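A single protein chain has been omitted; all remaining protein chains appear in their positions.
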Amino acid sequence: MKMKGLSQIKYLLVSALLLGLISCQAKKETETGEVGFPRSKTLYLAGSQWGDPNTFNPLAESWQAAWPVGDRFNLMYEPLITYNSLDGKFEPLLGTLISKGNDSIVVDINPEAKWSDGNPVTSADVKFVFELGRRFKGAATAYAVEFISGINVANVDVNGAKVERLSFMVNKKGRNNPLVILDLLQAIRIVPAHVFEKLLADNNNDFGAVQKLKIDANPVVSGPYNLENYSNEKIVIKRRDDYWGNKSLYAGKMPVPQFIIHPIFKSNDHFAIALQQGGLDASQTFIPRIWMKKKDKVNTWFESSPYFTSGALPLLLINTTKAPLNDKNFRRAMAAAINYADIKELAVSGYSPDMQPGLIMAVGLEGKYFNAEDAKAVGVSYNPENAKKILADAGYKSVFKSDGSLDYMTDKAGNRVPTLSITSPAGWSDWEAMVRLAVKGMRDAGIDIREGFVDAGLYWPALPSGNFDLIMHKPAASVTPSLPWSRFEAIMSSRNWAPVGGDNKMNENQGRYNQPGTKGYNPAVDSLLKLIPTLSDEGKLVQAYRELNKIFMQDQPALPLCYLPEQFYEYSSKNWENWPNEKAPYAPPLLPWVGASTKILWNLKLAK
Amino acid sequence: MFVIGIALFFGTILIALVGPVIFTITMERVGPQYAPPGGRYFLGLNDLGQDYISLLIRGLQSSLYVGFLAGIIATTLGTLIGIYGGFKGGWVDDFLNMVTNLFIVIPSFVILILISSSFKEGRSLTLIGIIIGMTAWTWSARSVRAQSSALKSKDHIALAKMNGANTLKVLLVHILPYLFSYVFMVFILQVASGILSEAAISMIGLGPLDTVSLGTILNQAKNTGALGDGVWWAFIPASVIITVIVFALYLINTSMEGVFNPRLRK
Partner (left out) sequence: MLKKYPTLRYILQRAGWYFLTFIVAVAINFLLPRLGNNNPVDIIMGKAGSGLSTEDARQKEEKYLQEFGLVKVSNGAIVRDAEGKPIKASKIEQFGNYLKMCSVGDLGTSFQKYPKKVIDVIKEALPWTIALQLPTILFGWIIGNILGALAAYRRGVFDKIFFPGALLLSSFPFFVFGMLLVYYFSVVIPWFPSMGGYANDLVPSFSFAFFQSVGYHYVLPFFSIFLILAGGQAIGMRSMGIYELGTDYIKYAKWLGLKENKVLAYLFRNAMLPQLTGLALSLGNMVGGALITEMIFSYPGLGMAILTAIQNNDYPMIQGCTLLITICVLIANFTVDIMIGFFDPRVKAGLQIGKGK
């Protein structure tokens, strides 16, 4: 039949096309010569790279650079020191912290630190990256010069070895903030000055052009791994056997996995399925009901709720310039109306310990600054009756429909309060659940509010411009040395205060709280914020934080919702074991390429 | 076959309309997360502890609403453009063809997300229905145009024209009645396609942000990892309902083909 011949031809054409298309993607074969990376030598981790890897340039913006170059990842490029979020201590890496004070912070460069091309890591490299802001306005680390006025280099003798001692001078005319300098020391990765100076020279000193380079072909790095291969589906890094830290920091041992592969999944549930099936060894994603996966050997830091250690505080930021949100009683009533227990159980699968009022977390490293009496006396907890009482006392009336649901609300003057909305990005399932539960609680108490889910394209610009009633936000989301100060700074600082409207943007305190120059301005907030980074006496710090937190609880410029971990740490013992957990806390619960958790790589063992 | 189709379809409409009376609809939390089906809540609970029976009924109402809205808009637009172009022929036809092609080229979800970002209230069911309708009319226009242009050479049309009837009269009085059965089938298919499109758009995450629909139920199930955890009641009932509605509509459509085209009945 005519058709049979036609279909046979079509079949051949199609197969040929298919073959051809796929082979167009051919890249070089793996170095091991075998096909595929051997499972017993490879660690599969995911959750730090979302979207296609575009550039591995350490000078690119940290949110643009792909894993493992972006954020605080230190497998290729390393910072001077790392901060252990479990015990609050600084651990040495490229450098060692010698002293910290209000005038300077002193760090010694490890004399054994070397680049992969053999050159030693020197003060020239450190100065290059920290002082980029003086040379180029658009550099990602440009803001460092507001805090660091200069870096003095001295050559000292330590145990018979010649060591470069760096003193980072606190910029007293600028921000005068030694705490943030500590943040920078553990976040900014050191890059090889000799490589980048040459690139700058080759590009006529055009920093923008250098920033656009991919730096993905055998980059010069100092860290234990280097880039092997990448595509839109995964990124592969390979162990450097001549890493300087093996001898200097780990007594000659090497990291156990030879390859680390980061698959790039396109949707959330893939992480869970991969973990269960043993295709993924650890992940940094929000996986609900993680306890159901225990039978597949998936574990977390704690064996029972809250499963994760707390590090970040998602909250609802309130636009304090808009009525009735400018009434602090209204804000406190909102805080009393939210059922935090429901949020803990339903929105985040129990991954949070019980929340306490205030902006200081009652657990972990910050716990020492938390004052339980103040929380009880001044703070507001979930109590719907109390919420209604506060509203009534402040003159608000809520009118309910016959079926029990809220109709509308009036203020003291009898005018209808417009329906408020919570701006939140659509598609982040844990945030969505939190917002829905918060709205439900508030409506039950008589507050006229609804969810305002928007696409990411509308969410990100809304935050700095102040175009919101309430907005979901998670400030200071990593555990750094400057917590909890940085969280207060991000919510309450009146530095650079600008009203809502026009092109005005604020990058902190987007709720425009505490407007300077007005009657209601409380100078104590800003003076405490300026004071705390300069305090070193523990007693004075406790006192200062106590005052600041009291002001927060009284004014309630934001509504904290629960405690979440800085990173979700879930691992599978199917292929690798000896992961740190509450029973074996030898490293903080982070994936082994961040901060002080890199040491996990030297301690892993193959599962039997 | 027709009977089965109509029965199924009206059955779902019945559930949507009468359901709230029989099962009290509540969006409150009534139990633990993802509780399995049992007792009064025989379709289980979702990740916020809400009852799936209520969610599905609400979702059904939303999906039917969008389907009909989109179907009506798409059919009206498509029929008008198709009839006019097919009848007139010549450059009018070519021009309408070009307009049709333009609309084919633009994917509906691009328009959806771009327009919804300009509205402060975000995406509502009505907006989604309108946009689906405005991008789905193209194939109805094509089919109707083919029919209309085949009809225009028939004798009674020539007669009407000789009698001095203007185009509008000819279209309404002489052509449309012939095509009525055809247009009705087009309408059925557009409703089915509208329901499927809404479900697809919600699955991507571009669904209505303030109401429940069958598509958003499936989207939630996927996002909260129900697939991997074996929580079948999160997505199988909703999938079944969508498939059944579409299947019922297709049955009606095919059986109508048989009615109007006797050869198909044998």
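Going by the order they are written in, the chains are A and B; count residues from 1 in each one.
Assume contacts are C-beta pairs under 8 Å (C-beta built on N, C-alpha and C of every residue); 3 or more make two chains touch, one makes a residue touch a chain.
What you see is a predicted model, and the numbers here were worked out from it, not measured in a lab.
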Among shown chains, those touching the left-out chain: A, B
Residue among A:T55, A:N246 or A:Q556 that touches the chain left out of view: A:T55
Contacting the left-out chain in the complete assembly, out of A:K162, A:K266 or A:K583: A:K266
Contacts of chain B with the absent chain, listed as residue ranges: 1, 89-90, 94, 97-98, 101-102, 104-107, 109-111, 113-115, 117-118, 153, 192, 196, 199-200, 203-205, 218, 222, 227-228, 230, 232, 235-236, 239, 242-244, 246-247, 250-251, 254, 257, 261, 263-264, 266
Absent-chain interface as seen on chain A, which is shown: 1-3, 7, 10, 14, 17-19, 21-30, 35-39, 42, 44, 51-52, 54-55, 61, 63-64, 137-138, 142-143, 146, 208, 212, 229, 231-234, 236, 261, 263, 265-267, 270, 273-274, 277, 279, 427, 455-465, 475, 490, 496, 498, 503, 505-508
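Here is the rule we use: only the chains that are shown with their structure count from here on.
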Residue ranges of chain B touching chain A (in the complex, touch as defined): 29, 33-34, 47-49, 113, 116-117, 122, 205, 209-210, 220, 222-229
Chain B-touching residues of chain A, taken from the complex the two chains share: 267-269, 272-273, 276, 287-289, 292, 342, 345-347, 349, 426-427, 429, 433, 436-437, 450-455, 457-458
